[in-house]
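Of the protein chains in this complex, one is absent; all others appear in place.
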Amino acid sequence: MISAGIDVGAKNVKVLIQEDGKVLGKGSVLAGLDMGADIKEAFDAAFKDAGIARDKVEKLYATGAGRNEVKDADDSYTEVGADAAGVAYLYPEARTVIDVGAEEGRAIRVDERGKVVDFAINERCAAGAGAFTEAMARALEMPLEELGKISLTSTKAVPMNAQCAVFGESEVVSLIHQKTEKRDIARAVHDAMATRITSMARRVGVQPEVALIGGVAKNVGFVESLERDLELEVMIPDDPEFVSALGAALLAAGIAK
Amino acid sequence: MKANYGYKDGSGEFFITLDTDRCTACGDCVEACPYGVLEVVDDPVDPLSDVQVAVVTEAERKKIKYTCGPCKPVVDRPPLPCMTACPEDVIAHSW
Partner (left out) sequence: MAEDTNSKEYWRWTESNWRDPDIDWKAGEIISVGIDVGSVSSQAVILVDGKLYAYSNMRTGSDSPKSAENAMDWALEGTGMTQDDIHYVVGTGYGRVNVPFAKRAITEIACHARGANFMYGPTIKTVLDMGGQDCKAIRVDQKGKVVAFLMNDKCAAGTGRGMEVFANLLGIHITEVGEMSLRVEEEPPMVSSTCVVFAKSEASGLLREGWPKEKVLAAYCLAMAHRVVDLLERLGVEEDFAITGGIGKNVGVVSRIEKELGIKALKPTLDTQIAGALGGALFARALEQKGRKSK
């Protein structure tokens, strides 16, 4: 069956189309003012990518903070449910799912059948999500990707005291003034962020294997800091930011339950 | 005196309240806490007395939500080590 999942996140709207567990196409757009238009645009992009017409999709499930905006969805799931379904399909061996998006961090414990056992969420504070690294990259005047890369070359652990994205920016600026190397600042940023994510994950109990998903999973600097903090390696899929949408699509198709 | 250490941020309120009038500075909570959140020092808000009381360390005040996280699993939360250890019922957590 061809089904679609849409993840209406705080920052991006993502659509994924699948057939019998195989991904046919994906589309992602930055969320703006007009949610309806963004949703349509993300669908159009995904259909174009899949090369199929819209009426081929038999079922559509929605997830994400704005899931209720998707008027023609057949059903909707929480992000936690969609994350668990997506990860269970990609990594059946995963027992812990860590999802770090732009505005929210989540840790989910799942059982052998991919069912959610419990979860914890960091929300409504930018310091606990991707918005933190984005703000720090801005303060360092470098693209996010660069921030991740140079973090890997750091030779020194510098502590970061600010636990707020706003105060963090000022701290980064003063570190620059003190002539701290940018790569060490980058690592400080990722270490700080990783500590917050790890302690959230410890609230559900970190059991291997651990899957890391969400847009922030693409930040190699953060991944390194997180693995150091967790003292284990995490599994990261190719398109970590599409896992929620994938989960929704699989749930729609009945492949995941 | 009710000393509230911690913060409120976008995600919620996270305060450890220490009722210092009852604190005997025995240090049992300091021993019990696995993450060094508490310490016993000269009362920082009563500089003219020589009384010692428990406080949340300066380094932890901005991150207790995270540091105390492992003591507070989302399900089957056990009694908190710090609160259990205190014989005088000084410590309260807001979350």
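In this document, chain identifiers A and B correspond to the written order of the chains, with residue numbering beginning at 1 in each.
What we mean here is this: contacts are C-beta pairs under 8 Å (C-beta built on N, C-alpha and C of every residue); 3 or more make two chains touch, one makes a residue touch a chain.
All of these numbers come straight from a predicted model, not from anything done at the bench.
Engineer: Tell me which of B:22, B:61 or B:93 is the one touching the absent chain.
Structural biologist: Here the residue in touch with the unshown chain is B:61.
Engineer: For the chain that's not shown, point to the residue among B:3, B:33, B:71 or B:90 touching it.
Structural biologist: Checking the options B:3, B:33, B:71 or B:90, the one contacting the hidden chain is B:3.
Engineer: Under the stated touch rule, tell me which residues of subunit B contact the chain that is not displayed.
Structural biologist: On the side of subunit B, residues 1-10, 13, 15, 44-48, 61-63, 94 touch the unshown chain.
Engineer: Which residue numbers on subunit A touch the omitted chain?
Structural biologist: Touch with the absent chain occurs at residues 33, 103, 124-126, 131, 135, 163-167, 170, 174, 177.
Rule of thumb we're sticking to: only the chains that are shown with their structure count from here on.
Engineer: Between subunit A and subunit B, tell me the centre distance in angstrom, where each centre is the average of that chain's C-alpha atoms.
Structural biologist: 33
Engineer: For the complex, give me every residue of subunit A touching subunit B.
Structural biologist: Checking each residue of subunit A against subunit B gives 118-120, 122-128, 161-164, 195-196, 199-200, 202-205.
Engineer: Which of the residues in subunit B end up touching subunit A in this complex?
Structural biologist: Checking each residue of subunit B against subunit A gives 9-12, 62-63, 66-67, 69-70, 72-75.
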